[in-house]
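For this depiction, one protein chain was excluded, whereas all remaining protein chains were kept in their positions.
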Amino acid sequence: MTLISRRLATAIVAMTAMLGFGFSAQAADPVRIGYSLPKTGIFAPAAASQDNAYELWREQVNAKGGLNVAGSKRMVEFVKYDDQSDPGKVVQIYEKLITSDKVDLVFAPWGTAHHFALAGVLERHKVPMMGNTAASVKIRELKAKYVWFPASGMPDQLAESLVNLMKAQKVKTAAVMTLQLPYSLEVRQFLLPALKKAGIDVVVEKAYPPTIKDMTAQLTQVKAKSPDAVLSLSYPSDSVMYMKQAKALGIKAPFQVVLIGPSIPFFGKVFGAATDSVVTLGQWSPHQAKWTRAKPFLAAYKAKFKDVPDYLDTALVYMSCEIVEQAVAKAGLDREKLRAAYAGGTFETIGGQISFDGVQVVAPTLVSQVQKGEMHIVYPPKLATSPYTPKSGWGK
Amino acid sequence: MDALLSGQLLLAALVTGFVYALVALGLNLIYGTMRLLNIAHGELVMLGAYVTFWLFTLTGVSPLIAFVVAMVLGAAMGWAAYRGIFRSAILSTSVVERLEANSLLLFFGISIILQNVISLIFKADLRGYQYLDNVVEFGGIAITGNRLLVFGISCVVCVGIILFLRYSIFGLAIRALIQNRDATAIVGIDVDRVQAISFGLGFGLAALAGALISTMQPISPFMGFPFTIAAFVVIILGGLGNMTGSLVGGLILGFLETYGVALTAPTYQSILIYGVFIGVLLWRPQGILGGKRVAR
Partner (left out) sequence: MTRTRIPEIGVIVAAFAIVASLPWLAGSYMVSFAFSLMMWLALTQSWVLFSGLTGYISLGHAVFFGAGAYVMVLCWGTISFWLAIPLAGIIAGGLALLLGYPCLRVRGPYFVILTFGLAELIKFVVVNIESELGQFSRVVFGGPGVDQLFHVMVGLAAIATLMTYVVRRSRAGVGLRAIRENEEAAETIGVSVARYKAFAFAASAIIPGMVGAVMVLRTTYFEPLQAFSPITSFTIVSIAIIGGGDDAPGPVYGALFLVVLQELLWANWPQLYMIILGLLLVFFVLWSPDGVHGWVRKWQLGGRK
């Protein structure tokens, strides 16, 4: 009994405090930002870089005296949970963050599946969230009003970009292997018809569950057919499995795509020269001269973490933080004002200028390639930092 | 089609099959002798895997030695579990009546505890290590060294256990116990001791399987469950209490899985396994090799 009334009392006090009479200028209350990340479970290794970006941003903001909330500066505090890579838990955690912990803002979790799980919660509680490590045509179709994706890799556009690149390389046959998770499935959904339209023959097409332990069966089939292009629409863990087993079996295709993985620092460390010329989802490269914030970010990241960032996730997450920072500076913490600011604003980020059309970012979809250990953008031509080079062998 | 007939797939099926058989043998021993449905069997596999992982990454001890250590530890744990919990539980009559149906729940509780204790200690991420990762090629088949090793060891152990059960005194005692509990006691066999040995052996085999598996794939605290299911499928296939049945059943399942997946798609793997499971349970609950002895 005591437990419940104490909780009730705390809730009432907290509510009153929050509702407060606006955020008075002299109040040094920290801005509490809540989120969950997979600290354990299958996505844990991939999500580590996301937290790095959040922490780097927080450090930088607090060093400047705090987050600018429509004029007054307040320090930033995080309320974090481990969602154990479980979308169901993500839903529960964010509900808790919103209704019980009563955070001021929410940051995004990791991965399309988790963003997707949250769409309904955000709509119901009318809490705007700037997404990052996700892109989904379905959420765009749902016309969600409280989440946005700065990610360039919208599945339909990515499929088109990849096929254009393949056409330029005179690819005639392809093998596609897809992990059964929302993002990769959506990419496949658009990729297959696009390949057909371009006259590229799909000789092997397999989908596999996240629990897969061994790709030998499908890779043996791929090797036997010797296609010009092999596309592994995979996530970090199975991307690692693909690289290992493809290399062991000696798959020779000149055009190889590993959807998500090569942008993570450990990938290069584990596979070294074997990663060269692998094509992957593009988002960011420090070599793009038009993005003036890019190099300072790289330097700050290296200084704090003594390593390069994940060129996909870390960059995206940092960009989402920059957007939040700029929106809050204009609109404060009022949810509807913030929502309007996100929907209508233009933001300066390390990946260039960002604005939104509905949930989606107005920007071309980028494709990257690892070249001699460096991440370069190879498509579209006007943003490319280096031309595409075909893959020859697995290095040594 | 070529891929289907390749030696590659055959070898993969054999490796999978023997590992399943190894796990199932352990489960069958415990069920056969004591009618306890050990749902936590997969967790024993998981523990064996972690012991090997830990020994190898922390102390650099060769997995070959770790295999033995894991097996011995597993056996000791089984013996202790028997002496500690199950012997007294069996003796209390009110518990015995409910034990068969409730043993499932009991072991489920134990499996939750094991999974989460390991998860607390080791974090729930996938862990892995490289051992004998070099690719060995022969006769046009490429296989990693570790898979070959696993194949060899599991094959030898499985056959060894079956021979042991068939020809040694202990083996005979165990089979007697499986066949008829009361008669075994009457004939003068120390039932208590045989049960303890079965437990120890059952746990030990599971731990060994886990140790072997850890060389081939990444491990996590929740990796055990699919092996529990596979073990159940195998012993249903081969007949509860029928050891040779477990070996044959394990191979059948391994082949079904490998070729089934190659023919259709990896997505159907679970449907395949559960489908076989249910099919056999409904059609022939005593198993394909099981005799008139319908264990209830």
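Letters A and B mark the chains in the order given here, with residues in each chain numbered from 1 onward.
Note that contacts are C-beta pairs under 8 Å (C-beta built on N, C-alpha and C of every residue); 3 or more make two chains touch, one makes a residue touch a chain.
What you are looking at is a predicted structure, and each value in this text was computed from that prediction instead of being measured.
From the options B:L120, B:L163, B:V187 or B:L263, the residue with contact to the unseen chain in the full assembly is B:L120. Checked against the full complex, the one of A:S72, A:N164 or A:Q189 touching the unshown chain is A:Q189. Here one chain is not drawn; of A:G88, A:G344 or A:P390, the residue touching it is A:G88. Of the residues in chain A, those that touch the hidden partner chain are 3-4, 7-8, 11-12, 15, 81-82, 84, 86-88, 91-93, 95-96, 99-100, 113, 116-117, 119-121, 123-124, 138-139, 142, 144, 180-182, 185, 189, 207, 209. The set of chain B residues touching the chain not shown comprises 37, 85, 89, 95, 98, 100-106, 108-113, 115-117, 119-120, 229, 232, 267-268, 270-271, 274-275, 277-278, 281-282, 285, 296.
Simple rule for what comes next: only the chains that are shown with their structure count from here on.
Between chain A and chain B the centroid-to-centroid distance comes to 40 Å (mean Cα coordinates, whole Å). Interface of chain A with chain B (complex): residues 39-42, 44-45, 84, 180, 206-209, 211-214, 216-218, 220-221, 224, 237, 248-249. Of all the residues in chain B, the ones that touch chain A in their complex are 2-3, 6, 8-9, 12, 119, 123-126, 135, 142, 144, 217-218, 220, 226, 258, 261-262, 265-267, 269-270.
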